[in-house]
Every structure is written in C-alpha cells, then in structure tokens.
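What you see is the complex with one protein chain gone and the rest in place.
Letters A, B and C name the chains as they come in the text, with residue numbers starting at 1 for each one.
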Amino acid sequence: MIKDPRTGMTLIVKTITRLTVGLILLFGIYIILHGHISPGGGFAGGVIVALSFVHMMLAFGKDIAASKISTNLASNLESIGALMFLAVALLGFLGGTFFLNVLAKGTPFTLFSSGTIIFSNISIGIKVGVGLFAIFLALVILEKSKQEDNS
Amino acid sequence: MKPANIIPLFVIVPLAAAFLISLLGKYVRRFSSAAISLSSVLLLALSLYSCVLLKSAPAKVLVYKVGGWIPPFGICMVLDGLTAFMLVTVNLVAFFVAIYSLAYMNKYTDKPKFFTLFSLMVCGMNGLIITGDLFNLFVFLEIASIASYALVAFGTEAEELEASFKYAIMGSVASAFIFLGIAFLYGFTSTLNMADMAAVLNNKPNLWLLPFVSVLFLMGFGLKAALVPFHAWLPDAHPSAPASISAMLSGVLIKALGVYALVRIFFNIIGVTHTFLTILMFLGALSMVAAVILALSQWDFKRLLAYHSISQIGYIFLGIGLGTPLGILGGLFHLFNHSLFKSLLFLNSGAIDYAVGTRDLREMGGLNKVMPVTAGTSLVASLSIAGIPPFNGFFSKLIIIIACIQKGYLGYGLCAVIASILTLASFMKVQKYAFFGQLKGGFTNIKEVPWQMKFSMLCLAIMCIAGGVMLLPFLKPFLKDAVNVLVEGTRYAEIVMREVVR
Amino acid sequence: MGLYFLCLALFCVGLYGVLRKRNLVKIIIGLAIIEYAMNLFFVLLGYRFHGRAPIDAQDQAILNMVDPLPQALVLTSIVIGLGVTALLISIAIRIYEKYGTFDITKIRKLRG
Partner (left out) sequence: MELYILLIFMIVAAVAAIEVKDLLSSVIAVGAVGFALCLAFLILKAPDLAITQLVVEILCLIILIRATIKRDLPLAIEGRWVFNTISTLVFMAVFLLFAYFTLKELPPFGEPIMAVVKKYLAEGVARTGAVNIVTAVILDFRAYDTLGEATILFTSVIGIMAVLRRPGRKQIK
C-alpha cells in the first residue's frame, strides 16, 4: 500500500486526494464554526482538520505535507490555540467571574450568536487540529529517522 | 475585588506558565527557567495567602462560582481547611523542586518541555484539590496523571519507557474505575456537585449502590495512592523518573491524587462507615509493614525510597482510618511531613546521581567528605523518616500511635512501632553505605552540586528539623481546620450550600 | 437493565485484555475497549424513551430531550481516551525500537 514514505502512494490516490483534501478541510472548518447550532463543535471539527492533513501526508508522503506545516509551527500554533482558550476564559473577568460569558448573546440560530462560545470553539479547533497533526508528524518522523539509522 | 477571586488563580497561573513556556521557551533563552520560578513563587505566596484568607472567613469556607452559574448548575471551587492545607503542601514542595530542577535538568535535553509538563502536573494537582465538582475532579486527576506518565518516561531510556508504560496502564485502569464510580453516582443522584450529591445521598436509601461505588473508588484511588494490594507500579515508576520528578511523585502526587481525593470523597460525600474505616486501617497497616520489609533488601537508592513511600502512605491511612480527631490530625500531619522529607530524600538521591552518576548503594561510600551539604541534609531526612525525636517525623508518628492506643487498637500501634524500627534500620544502611566509611578512590575529585540544588535541599532540611512547631498553638489552626473538615463528615453539604447562598 | 449489564460485560472483556494479555498492543486495545464501555455506560444512563437529541429546532418546540449532561461529559472522556491512547502508542513504539518486540515476556522489567 505505502510504497515509499518519501514519495507517497500511486497517481490515482494523489489525484483523488488533490480533489478531496480541500473539501475535508472546509468541512472541518464548517463544523467548528457551527458548533453552537448543529452537532459537532471545536473538538470534532479540529479532528477533521487534522485528518485532512493526515490524508495529505499519507497520499503525498511526509516531505510535501511537512512543507505546508512543520512540527515547529504546529506546536507553536497549538500553544497559541491553548492560550486563546485561556484568554476567552479570562475574558470573563471583565464581568467579574472566571469563564463568564460576557459577550452579547445575539439571536439564536444565527452564526454570530451565543457570545464567547464561538471563540471557544475556534480556539479549541485550532488547538486540536494542529495538535493531533503534530502527534502524527512526530510519529512519522520517528519511523523515518529509524529507517535511516538502519540503512 | 472579593477575597474569593484569588481561588481560580491556582489553576490559571500554572496553565498560563505552561502554555507560555511551550510557546516561547524554544526561542527566548532562560525564559522557561524564569517563568517556572515566577509561577512557583506566585503559587506558594497564593497558597499561604489563602490560609490567611480562610482565617478571616466566617464559616471557614469560601466558594467560587465558575462562570457565575450557581451550583449545582455550574462548577464551583471550594476553599476550606483541608483544601488550604493540601494547597500549601503541594505548592511548597513544587516550589523547592522547581528551583532544584533548574540545575538538575541540565543532564537532560529539551528543558522547556520538561517545565511545561511540570507546570501542567502542578496545575492538575491544584485543580483537583480546589474543585467542588466530582467530574471536574476526574478531569484534573487525568491532567496530573497524563503529565506524570510522560514525565516518568522523560529520559527515554528503555527502563524508563517500560516503567512509564506500566504506570500508564495501571493509572488508566484506575481512572476507568473512578469514572465508572462517578457514572453510577450520577445515575443515582442526577447531580455532579459534591455538596449537592452528599445531600441527595443522605436522603435516599440504598442497599447495594454505595458499597459497590465505594469498592470502585477504593480500587481506583487505592491504585493512584499505591496502597499495598495495588502498589505494583510504584517501585518501577518512581525510581525511573528524573530525581526532581520522583520527589514530586512520591512527595505530593500520590497524596493529592490518592489520599486527598479518597478522603474527600469518602468522608464528605459518601460518608464513612465502621466497615470502611476498618478496611482502610487494615490496608494501611499492611502497606506499612509489607513495604518496609521489601525495602530492606533493596540496593538501588531510589527504589528503596520508593518502597518507603508505600510504607509511609500506610501510616497516613492508618491515622486517617482511625476516624478520631486525633488520628486524623496525626495522619494529615504525617502527610505534610512525609511530603517534606521524602522529597528531600529523592532530591538527595538526585544530587548523588548528578555528581557521582550512580544509584547503587554498593558503589557509593564516604560521600560525606566530598558532598557535605547532601550528606548533612540526607542525615536529617533519614532521621525524620525513621521518627527520631527532635525531627518532624517523630511527632506525627507519635500522634498516630497515641491515637491507636487511645482507641484500643494496640496491635496496630505495635505495627507502627515495628515499621518505624525497620525504617530506621533501612536508613542506617543507606547512611552507612552512601555517606560514611572509606571514600572510594575514583570519587576524590567529585564536587558538590550547584547552588540551586543546595538551596532546595537546605531549605527542606531546615523545615524537617523545625517541623514540630506546627503543633504549637499559633500554627495549630492550620492543621485543626483541615481535621475539622473531615470530622464534620457529610455535613460538608450543608456548610458549602449555606456559603453558596450567601 | 439488560443493556447496562451487557455494557459492564464489555468493560470486563477489556479488563481481561489488559490484565491477561502479554503484548503491548493488545493491552492498549484492551484499554480502548474499557474506554468504549464506560463511555457507552454513561450515555445509556442519560437516555430517555422517545427522547429527542438535545438540539433546539427553529420551528417547533421539543419537549422530551434526552439528558445532555452525560453527553457533554462523555465528550470530555473521549478526548481523554484519545490522549491516553496516543501517549501509550508512542511509548510502545519507543519500547519496540529498543527491544524489537511488543511481547511483554521478553521485556525484562514489565514481567509480573
């Protein structure tokens, strides 16, 4: 199935991947943004975003995927996502309490409703997406360096 | 600014430190060291301030409603006597260990990751101690556990990875039992707030549910606390970690995750029965004697210390299991003392490892000539753990034994005395082989460890010597408040709910 | 009642895997099964006959929703499971690298 970790799979897989990977990414972002209206939310959407990267990496090999987003950038983005969530939590102190939902609630059933919930979803989405991708990248890099050690 | 507003800082400060270290630690030199020092100082100050705050609070309890939701609809944080006591213990040890690690971790690569995980572990323990919500307790327990699994494997040598794997499996099974227990309680009471749950359980008769849930929790938290039938992971995991982490694991992690959580749930939510106390005392006495016997035959310094941790946890459970105010006082006081001297001993073993590069007692010898600070502090700690008079270990053991005799459990008192004598024998061996005797040839040009490590060890040693002052009248309320929380039992619900309404 | 019991039986299957198997991957799989079982048990506790999913609709009032709290808690629990499983897998891969086997009996320390 996997011919060579450097170059990835066959042409058929690569062509299909080129078509679908953007859609998967978009779907993940949709799920993240609509977490307060429909099922899903930051976590599920974040995993879908991570899966779109994993998909690309499986099809094209490690190098191309890593050129789009490196381990360093991934772990930095993850920390930023985590800090953003903490910042949303601290925003509550504006109203006097940790985690208070201070922003206007808006009208239900629209995208810009429910105060801080949407920002929480976005920051969790960023965090989870790049975090899980970073795990996968680290595992692949480990295997690759091992193969180089052996040869 | 209401006084209760400092309560969430116990979680926010270490979390912010962890996130910032992982973001900036790679780029800014010395950032991780500065951030970790600052956050540990801040946490220590906050925990001491919380004691002062509690003294002026009318009902000796403060409740913080996270997100402004009134419990039981939202999560609340509860600061009472026991919480303040545990917070001081955890943050005190964490502060000294953090300072020690600044120099010690030069042996390992990638310091920022270490400090991130360290900070997360402290955050998990603080969050677990301060929460008033059962599921939240589980979440923070998992944070602390996962950080400790990773930290045990931090050296990435074969032995460390194996120990970490074993620890992680045992810990996850324990978490599964705890989660199942929480699920049963939720199904029965339909609430997760601890105070509310205690109130519901008091008024709702049941025959099988509470004993079954008790057994689940006893298995789960017993595994986390390494009580004797569940102790198999500890002698592998604790020695394998870097020495500063061993100090945290043995010093405070097993107490916060095991003893504190168990005691809080059983005394304040479920309510203790005579059967339960008997089981707790039996397991405590068993751990005490069995582990010390196993420790006698060890030659690896850190492994020996790990077995002693199990044994000393036994003392704590014996004291708390007596159920009398005096017994609980002894148990909690011993918890505090043990966290001081056991972390000091692990830090000593780390200093020897740092300077000499071995953990095997047979390869050491005469180190008091080249490492006077390490030798001196380890002598203090050894005498404390063995219960020799002026040191702090003596007072807490004495209180436990007196409480045993008062309640008529002469057998358990005798067990405690025997275990204490065996502990003394075991540490005589350590002192004889490691520090006294002939200095071995290869060791003549060994230097004492850097000042950060010396500072931590000296401070902890001074606190071990002066530990007895905790029983003097002006400091005793600190312990007495913690004991009162447990003695009140399930009246916890009333006390907290009254504070919520106010 | 019967469902709860079957769910706990699934829990026991996972527990058996963790306690008795001598292969690191099998132990991780056993743990995953334990996690599935406990998540399912919690969600079962919140189910209501003829209940609806806890999401409001724009044009109708939904009266009998299932209990949303266990669902929220299990969401957290799934994430915890993912974190622990991923950590265990990476530790197992490092152990494999050192010893060339996932077999526990060939790994010195873990025996017993």
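Rule of thumb we're sticking to: a contact is a pair of C-beta atoms (placed from the backbone, for glycine too) under 8 Å apart; a residue touches a chain by one contact, two chains touch by 3 or more.
Note that the coordinates shown come from a computational prediction; the quantities given were computed from them, not determined experimentally.
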Neighbouring shown chains of the undisplayed chain, as defined at the top: A, B, C
Of B:Ile75, B:Ala103 or B:Ile310, the residue in touch with the unshown chain: B:Ile75
Of B:Gly81, B:Gly127, B:Gly284 or B:Gly314, the one touching the omitted chain in the full complex: B:Gly127
Chain not shown, touching residues in chain C: 1-10, 12-17, 19-23, 25-26, 28-30, 32-33, 36, 39-40, 43-49, 51-56, 65-69, 71-76, 78-87, 89-94, 96, 101-103, 105-106
Interface with the unshown chain - residue positions in chain B: 15, 18-19, 22, 66-67, 69, 72-75, 106-110, 113-114, 116-117, 120, 123-124, 127, 135-136, 139-140, 142-143, 146-147, 149-151, 153-157, 160-161, 164, 184, 187-193, 196, 200, 206-209, 212-213, 215, 357
Interface with the undisplayed chain - residues on chain A: 31, 35-41, 43-44, 47-48, 50-51, 54, 58, 75, 78-79, 82, 85-86, 89, 98-99, 101, 105-109, 113-117, 120-121, 124, 127-128, 131-132, 134-136, 138-140, 142-143, 145
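Keep this in mind: only the chains that are shown with their structure count from here on.
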Most contacted chain pair (by C-beta pair count): B-C
Separation of chain B from chain C, taking each centre as the mean of its C-alpha atoms, in whole Å: 28
Centre-to-centre distance between chain C and chain A (centres being mean Cα positions), rounded to whole Å: 23
Residues within chain A bordering two or more other chains: none
Shared interface positions of chain C, touching two or more other chains: none
Chain C-facing residues of chain B, complex: 135, 139, 142, 146, 149-150, 153, 156, 158-159, 161-166, 168-169, 172-173, 175-176, 179-180, 183, 186-187, 192, 232, 236
Touch list for chain A against partner chain B, complex: 72, 75-76, 78-80, 82-83, 86, 89-90, 92, 95-101
Chain A to chain C touching residues, read off their complex: 38-39, 43, 108-109, 135, 138-139, 142-143, 146
